[in-house]
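The complex appears here minus one protein chain, its other protein chains still in place.
Note that the chains are named A, B and C in the order they appear, and that numbering of residues resets to 1 at the start of each chain.
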């Protein structure tokens, strides 16, 4: 059994990289604000893996500004470690969507470093609430 | 009546600055990850205003790594706007402390842009849980 | 004699702050990329001190994208230290402007931590070169 797929929504995507110096702080570990950058890259990756790009989503008139973000930090990540950030849609609202995240670290993405979620309003180019269009929902259906 | 002091713990501190270009993103507003940097600066400011510095807190053997961070984004902040981030201790645990935040924007810090909180474990230099020492609690007493 | 004013163009401006955790890296000092953020804040401060804002400069149709940036790192800056970044126009081209920078650290901004410069093209909203307008030059005249 692969614990990575337990209790995590599908379809998911993985953003994989090595921790850079610029992401660490003087406590010797990754700075807590960097995780939101990682979540964003994993989110973009998910959309790209599904055959679109967030630019195209915007081009179709749907902006998804974050209205809430939460991160739970479990274990620190360190310079040069290989980190895997996983992302999937965890919930749909009428005019919102929530993405869930897991951050896995070495050895071989076996240690859970953090979990989190970001809740996004769906708005139009006029910044007014927009009902989630069917094509967007379909994009994230297995 | 000053709404800024309603329902916000005391003593508080304010971190004040103008939004920089590097903090914005291509949607024309401040990137969602920047708020955690702002919270950190307001937190440091609070400790400094109380007569110590976070370096000194660490020097006394108390590290306060973040174990949970949450931000609720209400209205966007834009380049060059004057922003005020307010911070105070909102809760004490046996071996943890939570800071609360408000972000206020123009005109004249009258508009609430975001709220948030960060929950910190208290640990020793050996990264083991540490009971919050009295001097730390006293530091944040009015 | 104040060494701070020797060999540095006028009018100048100072951006002053305490180094945050998020600006440091796991070597225990400020990450080298942060200095460009500091330069930008000092540059904005200079424009603001002269009675305008970079937003207004843009609003008048002049964009100033950076075409070259250089930083010479002399001594490291550390968490919580009070740092002073100084900025002034150091040279004008027909369709460009160069800003010079000094970064001073403790004790009491007596130690030179870094120097640098950024060279900016002047372009219009169409991204085509633009002759530096007289009002912009006048803005930086003592």
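In the analysis below, a residue touches a chain if its C-beta (ideal position, glycine included) is under 8 Å from a C-beta of that chain, and two chains touch if they have at least 3 such contacts.
Just so it is clear, the model here is predicted, and its values are computed rather than measured.
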item	value
Touching residue (missing chain; options C:76, C:106 or C:133)	C:76
Residue among C:13, C:36 or C:111 that touches the chain left out of view	C:36
Identified contact with the non-displayed chain, of C:13, C:27 or C:139	C:27
Interface with the unshown chain - residue positions in chain B	21-22, 24-29, 31, 33, 78-79
Residue ranges of chain A at the interface with the undisplayed chain	17-18, 20-22, 36-37, 40-41, 44-45, 48, 53-55, 79-80
Interface residues of chain C (partner: the chain not displayed)	27, 29, 32-34, 36-37, 40, 63, 65-74, 76, 118
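Basically, only the chains that are shown with their structure count from here on.
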item	value
Centre-most chain [mean C-alpha coordinates]	B
Farthest chain (mean CA position) relative to chain B	C
Centre-of-Cα separation between chain B and chain A, whole angstrom	24
Centre-of-Cα separation between chain C and chain A, whole angstrom	35
Chain B: positions in contact with at least two other chains	36-37, 40
